[in-house]
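One protein chain is absent from this view; the other protein chains keep their places.
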Amino acid sequence: MARYDFASDNTAPAAPEAMAAVLAANSGFTSGYGTDHVTAEAADLVRATLDADAEVRFVASGTAANAISLAALCRPFEAVLAHEHAHVCTDETGAPGYFGQGLGLIRLPGASGRIDPAALAEPLAQPDVSYRQSPAALSLTNATEYGTVYSAPALKALTAPVKAKGYGVHLDGARLANAWASGFDLKGIGALGVDILVIGGTKAGMPPTEAVVIFDRGLARRFDARLKQAGQLPSKGRFYAAPFIGMLKDEALKRHAAHANAMARRLEALMPFPVRHPVEANGLFVEMDEPRLQRLHAAGWFVYRFLDGTVRFMCSWATTPDAVDELGEALKQVA
Amino acid sequence: MARYDFASDNTAPAAPEAMAAVLAANSGFTSGYGTDHVTAEAADLVRATLDADAEVRFVASGTAANAISLAALCRPFEAVLAHEHAHVCTDETGAPGYFGQGLGLIRLPGASGRIDPAALAEPLAQPDVSYRQSPAALSLTNATEYGTVYSAPALKALTAPVKAKGYGVHLDGARLANAWASGFDLKGIGALGVDILVIGGTKAGMPPTEAVVIFDRGLARRFDARLKQAGQLPSKGRFYAAPFIGMLKDEALKRHAAHANAMARRLEALMPFPVRHPVEANGLFVEMDEPRLQRLHAAGWFVYRFLDGTVRFMCSWATTPDAVDELGEALKQVA
Amino acid sequence: MARYDFASDNTAPAAPEAMAAVLAANSGFTSGYGTDHVTAEAADLVRATLDADAEVRFVASGTAANAISLAALCRPFEAVLAHEHAHVCTDETGAPGYFGQGLGLIRLPGASGRIDPAALAEPLAQPDVSYRQSPAALSLTNATEYGTVYSAPALKALTAPVKAKGYGVHLDGARLANAWASGFDLKGIGALGVDILVIGGTKAGMPPTEAVVIFDRGLARRFDARLKQAGQLPSKGRFYAAPFIGMLKDEALKRHAAHANAMARRLEALMPFPVRHPVEANGLFVEMDEPRLQRLHAAGWFVYRFLDGTVRFMCSWATTPDAVDELGEALKQVA
Partner (left out) sequence: MARYDFASDNTAPAAPEAMAAVLAANSGFTSGYGTDHVTAEAADLVRATLDADAEVRFVASGTAANAISLAALCRPFEAVLAHEHAHVCTDETGAPGYFGQGLGLIRLPGASGRIDPAALAEPLAQPDVSYRQSPAALSLTNATEYGTVYSAPALKALTAPVKAKGYGVHLDGARLANAWASGFDLKGIGALGVDILVIGGTKAGMPPTEAVVIFDRGLARRFDARLKQAGQLPSKGRFYAAPFIGMLKDEALKRHAAHANAMARRLEALMPFPVRHPVEANGLFVEMDEPRLQRLHAAGWFVYRFLDGTVRFMCSWATTPDAVDELGEALKQVA
């Protein structure tokens, strides 16, 4: 039977802190649809973590959270600017277009998952024409799909021209914890011009949950109705809020992400294949031909070939040093 | 502080069997997006419970599950036939129209939440005209919004003319467990012509989860892509599947629902206000004027005034006889 | 063969002034997508007629024009307030929900097609809740579906509380010409708080064309892209603009509508059946049982039974006094 330890960071179980908080919250009767005290406490913790007076909601799905955010920022005849390999472009079955009734995606290039500022400038400079979906928002991802981390100035270089045009900014933080552990300052996100942030819980070691943080309060008007209509306003809200309590208290989230990042670096040290992107978060992307990948699979280690042709190894809070070493040994065998 | 014990069946915590199964499943690495062994086991249990060779998926939201099902059965220029007070018509912020790009809802009357067969006959008899959304599916709810339970023959009387027209049938089973405990035979659902069934986990004592059961295999083609695009294909599928394992084994689900139903009957026996609908499941609907309702709220018991003007009391697996008796006492005070 | 003279005001041919303008415009090469000089001239005429500095577009379909306008005013999780028998509610196959991805319609009662102000007050007073589509716009129709005409004060009584809530106002003017001829002041529309007006060309004696007038310039941003995406930005714009030139010059539009209105009153004078609504525009609604309607059909006159159970007779610019008299004779025979 194949082992999925390194296939994705969502193959791991939930961390003890998250589960303990769920169990603690699972007591007594509470009001529904996010009006409960557990949700209130978790939202306060998110605000404190970000040092931001923002609206916070807890939802079940990152795909939905992203798509709903983009639909809040763009109308159907407008488009979202995003890295061509961003999750919203490649892994969500067209969810932004579904939730946003056909809103467009303008795919931008950039090394190692980071949007090239020059590539962003071009669509921003184009005149509005009727036959094309003109941009209305920028979607960013940090840490990126390729395990790199934007610095605050790098993000600012992307958001500034977008905000200057009056457009919105969405930050997909499916792996925000890993960026945090890598030195990215969460308290500076608001100042970057981000309008809506999605903080990933699932990949960070929680049971399924994501936090939607609405920095632009104007966008928050009737947001519960927006979520409810989209199937993302949980009646039993505490189950999505509680994991954030467990993981934000004492920054367990950051600690677990730091461990995941460290495991990626440990794997890098053992890696007999060329590493293609800087290892700044919890992923490792290496050049490996198909026969060798098949041998690795045959040896019981399942990992994916990624969009740029590299083979991806993801670490998580649950990745053990022993597993890394064991994988390193297997890699040596197939190399 | 207000008590929410009787406000809804989603104010209760999750039952021990469900949580134990979640904890048991939260171990080791598993593959994602519903391909894991926990999901496989839960799907098998659902099939066994229904005695049906159907496709089964586990999703986060009942609103989304219903809306996705209706969108699978109807095109935007068609309409769903449903009871005028069905959840899809009144409590989901237009989710069917959102997921189904404007698909219509034809609201049918009927006593105590059950569709009047004569009322159903009328839209079925109307000719297709271009300026109207003609029906393409029937949406049923069992147990109904008013705590009544359709018998199999009563359902058959509704589904037969619909299937004769070649239209689809959706069954919203948010409270299917309560119908089951009330004598409704789950193994007979397939023979009723139901194409898609949603089995509610949330209101039945699970953490958020719903099972989507696709009896019509043709509808199941590319269903995972449909779910993924709609934000309802959980990467960590085991968290939505496991509760069903805990609750379907030894029929804990039915046992808990039977308790909830019994609590509703216990409350009925103590109720000083006129009961408006037959108490066949876990809800009680009574006539109470606004001043008395306000006094009840002031006494610390929060309940809702419902669509037909009655005041609704919902019981759940977690409702205790003591709480019922305590509420009965409070009701006597305000009566 | 059945005669369709009174079945609808869209069964008539186009008026000579409209066709002459089309032929005049059909010469030489022009730029596309509404940037041509014919479109510019027609837009100027519309603005002059309304005495308003508004954006004007010419589109092919009234259904689309209404739906696009409502989608511009409401988000999918919001709703439009409209008369329960308004065209957008009953005759457009759910187009508002299709173009607006499920936006809701709140159906309001009111005698003879005019919304009852008291009925409007209720949804405006309700609190925003997550499970319901709260109102974001009001849709009005003048002349109404029942051949009555709102006065400016009557409209103001409806728009004022809506604007006070910050909501939008749409005016479906499919029969605005008939209201105009009946005394409704077109130059006062802007002051009523209307954000988007659709002026019907088709029913007023033009080949298919409708003018969309955007009083709220903020809504006009990227409107051409909105129209293009919705299939309503004609490449050969002059064909939709020219009829308005022919009909607005010398107010031929008003003159033809006055004739249509006069024909309705002439028919009223001859009508042997009870007339149900005031005859203020070009329609007549009478009580007639089914056998008599069938006899009228058998006599070669096709007319529709309408939503309120009355039988509708519509007059147009092309209705002749002789035809009215002939129909009057036929009605006498079947009465």
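Per-chain numbering from 1; labels A, B and C assigned in written order.
As a working rule, a contact is a pair of C-beta atoms (placed from the backbone, for glycine too) under 8 Å apart; a residue touches a chain by one contact, two chains touch by 3 or more.
Predicted model, so just to flag it, every value in this text is computed and none were measured.
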(message) Out of C:Ser31, C:Gln126, C:Gln294 or C:Gln333, which residue would touch the omitted chain in the full complex?
(response) C:Ser31
(message) Touching the hidden chain in the complete assembly: which of A:Gly104, A:Gly173 or A:Gly283 does that?
(response) A:Gly104
(message) By the contact criterion defined above, which parts of chain B meet the unshown chain? Give residue numbers in ascending order.
(response) 33, 75-78, 101-102, 128-134, 222, 224-229, 233
(request) Could you please point out the chain C residues that touch the chain left off the display? (result) 2-5, 7-8, 10-14, 19, 22-23, 26-32, 60-65, 67-68, 92-95, 98-99, 101, 202-203, 207-208, 225, 228-236, 239-240, 302, 318
(request) Name every residue on chain A in touch with the hidden partner chain. (result) 76-77, 79, 90-104, 130-133
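Heads up, the rule we're going with is that only the chains that are shown with their structure count from here on.
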(request) Considering only mean CA positions as chain centres, point out the chain farthest from chain C. (result) A
(request) Could you put a whole-Å number on the gap between the CA centroids of chain A and chain C? (result) 48
(request) Return the distance between the CA-based centres of chain B and chain C, expressed in whole Å. (result) 42
(message) How many angstrom lie between the centres of chain A and chain B, each centre taken as the mean Cα position?
(response) 32
(message) Using the touch definition from the top, which residues of chain C touch two or more other chains?
(response) 76-77, 101-102, 130-133
